[in-house]
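Left out: one protein chain. Kept in place: all the others.
Our next item is chain A:
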Amino acid sequence: MINFQYLRTTTAKSAIALLVKDKNAKFLAGGTNLIDLMKRGVTAPEKLIDINHVPLKQIEQIGNKIHIGALASNSAVADSALIKEKLPLLSWALQAGASAQLRNVATVGGNMMQRTRCSYFYDTEMPCNKRQPGTGCGAMEGFNRMHAIFGASEKCIAVHPSDMCVALTALDAEVVVANAKGERKIPFKDFHRLAGDTPQLDNNLKADEMIIRLEIPMNNLAKNYHYLKVRDRASYAFALVSVAAAFELSNNKITDIRLAMGGVAHKPWRLTASENFLKGKEATLSNFEEAAQLAMKDAKGFGGNDFKLKLAPNTIIEGLNLAKSKV
């Protein structure tokens, strides 16, 4: 047997203390991805630190921000009356992810930490620079229908699979992380990394750190928003392309806008150029179309995913259309 030690703790402080003691320790929350990875032989932690009893499940408004604990379940956040009222985009994105059963156990922190679903990453008989640096990228010239069109490196063209993270990127969330010395904040858009030369690293969380909570500033984006996920079946499938779109309208002019895409890059992909273009403009189809084209400036296909070069801008346009038509 590949034995591992199972530990359980009830405070963040002790969890961090246990984490730093052992180089090959991992936190266990919902386990919906980690256990699969262990079964497939992709990862073999020597210690599993069960943090499910650490009291980090809060969903609350504090001042001008909404705080969501790292261990709040995906379904608790999606179904929260506060989130539905103030941050409905986040609720929609969560509902688009996984299945009801998975959402019930998967946590916010775990959702952020989930690994790519690239088939080559999961099959230990295949090359994968993310799983085993230096072995090559199986997807580059293989099956890459699901893969990145933005920011891919020569080492890795995998995508981050989360829906929730796309909405959080759009909503300017901040991630509060802690180590033994204290807390720091990471803007959500900087939490995940591009693959670059180190595809084995998915994000900028340090080895001695733990995700504590999210802080999301209040906004006026609860009226015109939409999370549009295009996938191969109606539920329980990863995005081919997804778009989180939300804007604030004043006299039919866009005063605030957020646009982010999923299924297109190694991290949730914020569409800053498109946002800047639309800000101050009218919410018209032709403006949406131009914004969508701007978003595609640096896109590149790898064969199997070339269709995303067309699907992505279409999905942006339709996401904006649906956000606009929301009443």
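Basically, a contact is a pair of C-beta atoms (placed from the backbone, for glycine too) under 8 Å apart; a residue touches a chain by one contact, two chains touch by 3 or more; residues count from 1.
We adopt the following convention: contacts and distances are computed from a predicted model.
Comparing "Xanthine dehydrogenase family protein molybdopterin-binding subunit", "Cytochrome c biogenesis protein ResB", "Amino acid ABC transporter membrane protein 1, PAAT family" or "N,N-dimethylformamidase" against the UniProt entry of the hidden chain yields the protein name "Xanthine dehydrogenase family protein molybdopterin-binding subunit". The missing chain, though absent from the display, is touched by one residue of A:53, A:184, A:310 or A:326; that residue is A:310.
Checked against the full complex, the one of A:50, A:79, A:123 or A:290 touching the unshown chain is A:123.
If you put the hidden chain back, the residue from A:45, A:138 or A:262 that touches it is A:138.
In the complete complex, the residue from A:230, A:246, A:278 or A:323 that touches the missing chain is A:230. Looking at chain A, the residues touching the absent chain are 1-2, 41, 117, 119, 123, 125-126, 138, 141-143, 145, 228, 230, 232-238, 240, 307, 310-311, 314-315, 317-318, 321.
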